[in-house]
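Only a single protein chain was left out; the remaining protein chains are all shown in position.
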Amino acid sequence: MYNFKNDYSEGAHPRILDKLIETNLVQQLGYGEDQYAHEAKAILRERLNNPAAAIHFVSGGTQTNLLIISFLLRVHEAVISAKTGHIAANETGAIEATGHKVITTETIDGKLRPEDVAEVLAAYALAPHVVKPRIVYISNSTEIGTFYTNEEIKALYKFCQSHQLLLYMDGARLGHALTAENNDLTLATISQYTDVFYIGGTKNGALLGEAIIFNKPELATDFDYAIKQKGAMLAKGRILSIQFLELFKDDLYFDLARKANVMAMRIAAAVRGKGYTFLTESTTNQLFPILPKKVIERLSLNYQFYIWKNIDADYAAIRLITSWATDEEKVTAFIKDLQEA
Amino acid sequence: MYNFKNDYSEGAHPRILDKLIETNLVQQLGYGEDQYAHEAKAILRERLNNPAAAIHFVSGGTQTNLLIISFLLRVHEAVISAKTGHIAANETGAIEATGHKVITTETIDGKLRPEDVAEVLAAYALAPHVVKPRIVYISNSTEIGTFYTNEEIKALYKFCQSHQLLLYMDGARLGHALTAENNDLTLATISQYTDVFYIGGTKNGALLGEAIIFNKPELATDFDYAIKQKGAMLAKGRILSIQFLELFKDDLYFDLARKANVMAMRIAAAVRGKGYTFLTESTTNQLFPILPKKVIERLSLNYQFYIWKNIDADYAAIRLITSWATDEEKVTAFIKDLQEA
Amino acid sequence: MYNFKNDYSEGAHPRILDKLIETNLVQQLGYGEDQYAHEAKAILRERLNNPAAAIHFVSGGTQTNLLIISFLLRVHEAVISAKTGHIAANETGAIEATGHKVITTETIDGKLRPEDVAEVLAAYALAPHVVKPRIVYISNSTEIGTFYTNEEIKALYKFCQSHQLLLYMDGARLGHALTAENNDLTLATISQYTDVFYIGGTKNGALLGEAIIFNKPELATDFDYAIKQKGAMLAKGRILSIQFLELFKDDLYFDLARKANVMAMRIAAAVRGKGYTFLTESTTNQLFPILPKKVIERLSLNYQFYIWKNIDADYAAIRLITSWATDEEKVTAFIKDLQEA
Partner (left out) sequence: MYNFKNDYSEGAHPRILDKLIETNLVQQLGYGEDQYAHEAKAILRERLNNPAAAIHFVSGGTQTNLLIISFLLRVHEAVISAKTGHIAANETGAIEATGHKVITTETIDGKLRPEDVAEVLAAYALAPHVVKPRIVYISNSTEIGTFYTNEEIKALYKFCQSHQLLLYMDGARLGHALTAENNDLTLATISQYTDVFYIGGTKNGALLGEAIIFNKPELATDFDYAIKQKGAMLAKGRILSIQFLELFKDDLYFDLARKANVMAMRIAAAVRGKGYTFLTESTTNQLFPILPKKVIERLSLNYQFYIWKNIDADYAAIRLITSWATDEEKVTAFIKDLQEA
């Protein structure tokens, strides 16, 4: 059985393990003050073209979301998310547990546009009987495999700026977005057109770890208190910083994401080749092909994946995820099995 | 400069890194459902002599404390802690951030006894104008190096049982307690005489990781929701379970802690040999010697440690911590420097 | 200008003020332990045909909702509400501020049915990545003027019972529901087929006050702590208990609600008489007639009401609310103005 269920079935890219071993017995300060953290942050700030960016490393995506959102909101403020957004759909009420409503809105492709946000603002006008929207949360790539263009981000940011809203991008799969075909965003443009975002490591080659970037450092004042308070400050912070040091000291992060996308695109081409369609048009590492149930049954004998959505009596959509660690031969085998099924 | 400031200056015991490498590309289920988790839990349950114990692995101590305490308390309930307890003194209001008061009480040695708890109950009798004490939080070893005996734990547990209180032991440095001279507690007796406790990995050879043990599994129902909600569920849970698999598949965990204690006791003997005294009587890996300030100054040239408390114009107490990774030669050198200072 | 915007534009029924004056200088215990509280509870328990019911008086509806819901839920649990439900639409994130998600679902008439709840349960099956539904929140009468029948409540309660869900009824306008034409529920049947509910005083003749009823007293253990903690325990609790003592010592509560309904039904008949329709079919004291905008404009010169929803270029729905204090002559005048507009 080969696993296409997610992009965290394996450990870390070997270079990261090598670095952990190489530095293992070097004494370092704890709680994020290790030298690798300083090095990794310096590299990232250069990539961001933002020397003032405030950067923190924590271990996972839900943790990152709840940390940032609860830190930036006042008691009566709320966050806006697509209904498919991770904070709305898959984090066990993590944001609400910090005291804040997640306002959701339907979208066609998992992406928020200025008009979506404008609609929410109109619906939340009856102050003080409703919460006050303050953060716009977006994911890039989205939970259904789509990504944002430069123009879309700029338009959304401009709207947020003019409506006293903060724009926050969840980058759990940012690498996959930035290496997708037709992408025109970069870390530097994201740093310019969002208030805060994170670069996901866990799903792209790291053992664990997400890099939180406050593009406007004044938003980050005292954020270390919050990291400690929410239980997100690792005593051995070096574990986190070493991931990002290795991933960004050259182009490893992007190479790994591109590999995942390429594997997905090979599968996507085969799906199309057989005349099947998709639930959402994805050019990143998450695919949602709609297949005959008999085909799904056959593939299930050798591959693990989620049945995502029932379509009708004969068809269902499945979710396939590739990663930096996906075995090319297994992809070839999957395609063959698909074609023969 | 050699670092005696804490027990998390280095990485992990090499066997753990070896295992991470060995298993790196084996596909595993995420979110704590990996096979190593099942293996590590089976080993631990045997050590605990408690086949029903519910076990979860998370990444750090503050996270563990806030998870357990917020999960077990209802809105109006509170936790009792020694004033020196980690949840009261060093966790940035992590418990309060989940909505609960930490009731503190002065102790002579960082340990809670039935009479301390009884005093708190008496002081919190004016229901409903005060919170309702529900959990007794203790640390073993304590934040000042002392540890609990079997008899003390039994007495405290019996008191808790008869007053509808839950007993929770923070085991961030449990290994050091269980391998201290004159200790008579075991994992099995702790499992018998507490409701919930955790075995600290981070400060005893792990890269990261704490093992939460609900001795009464009915207390743990739905606890995985809480782990996810508080951002403590690692996608690659294997990182955590592998730590405990290696530490407990033989006696590594205890060997490492014993090594730390032995190093500390060598230093303690040298301190006593020079006629100096201690702020607290510790037989574990945290020492609080009271030294002349001139001596402290001299030692500061070569060693890092915290100045813990000013005593008078001439003396201060410092905190020295040893660990599984402490270099014996550095200990020898430190002792020599102390004797010559 | 006459106000049809809400049912809290006036003070209290004169009998309540009389009783406040009559008892004003009698010394009473504070915090809800006054003799009037005991008397009012005894009367209510008899009406409920539930001698064991635990009853508490607090000052307002949002307060009641957040108290009950936060008290009954554990950290990972959530409440299900119609999208139009007051806790979802009009309470400034009060429930989320206590740490819990409000799961909303679309309804046709503001009422939840077993199939609505079943759909939510199906959508929230991916434990532990989603919250765990635990309370079903309904309003009777609903925020759009509809009410529940005996059969509907029984079916919903049965479903809740068989799915480990608690059923909670918000009775801000319970009097208007129970005196509506064709209603077949009573306080006694509600006490039998819900776990907890409240009887709203504020919108039906009281100065302030809602009576919280735990039909199963074991759910209420320690609830007084929560009342104090959330700032809902009035020092002079007598103010609250006197409201309910007067409203329920005879049929005043029902008489006042019936009066409000009768006034509304007179207006409704006039609306229908002119050939206009309604946004929702209400037989209680909230009406949502769809009127030509020119008519609305004319009525606005003499009456206050909310423009509820734009329908098209020519029509909009307005909300009219009547109450125990509505002036019959003003209703007559309004009808005349409507007919002539």
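First chain written, first letter: the chains are A, B and C, and each begins at residue 1.
FYI, a contact is a pair of C-beta atoms (placed from the backbone, for glycine too) under 8 Å apart; a residue touches a chain by one contact, two chains touch by 3 or more.
None of these values were measured; they are calculated from a predicted model.
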Touching residue (missing chain; options C:H176, C:K228, C:K259 or C:R319): C:K228
Among A:D18, A:D224, A:D255 or A:D327, residue touching the chain not depicted: A:D224
Selected residue (touches chain absent from view) among B:G30, B:G85 or B:G99: B:G99
Interface with the unshown chain - residue positions in chain A: 70-71, 74-76, 98-99, 127-129, 131-132, 222, 224-229, 233
Missing-partner contacts on chain C, residue numbers: 2-3, 6, 8-12, 14, 17, 20-21, 23-30, 59-67, 91-94, 97, 202-203, 207-208, 225, 228-236, 238-239, 325
On chain B, residues whose C-beta touches the chain left out of the figure: 75-76, 78, 89-93, 96-102, 126, 128-131
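By our rule, only the chains that are shown with their structure count from here on.
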Classification of the chain A:chain C interface as same or different, half of numbers criterion: same
Whole-Å gap between the CA centroids of chain A and chain B: 34
Centre distance in Å when chain B and chain C are each reduced to the mean of their C-alpha atoms: 50
Distance between chain centroids, defined by C-alpha means - chain A, chain C (Å): 42
Residue list for chain C, restricted to those that touch at least two other chains: 75-76, 98-99, 128-129, 131
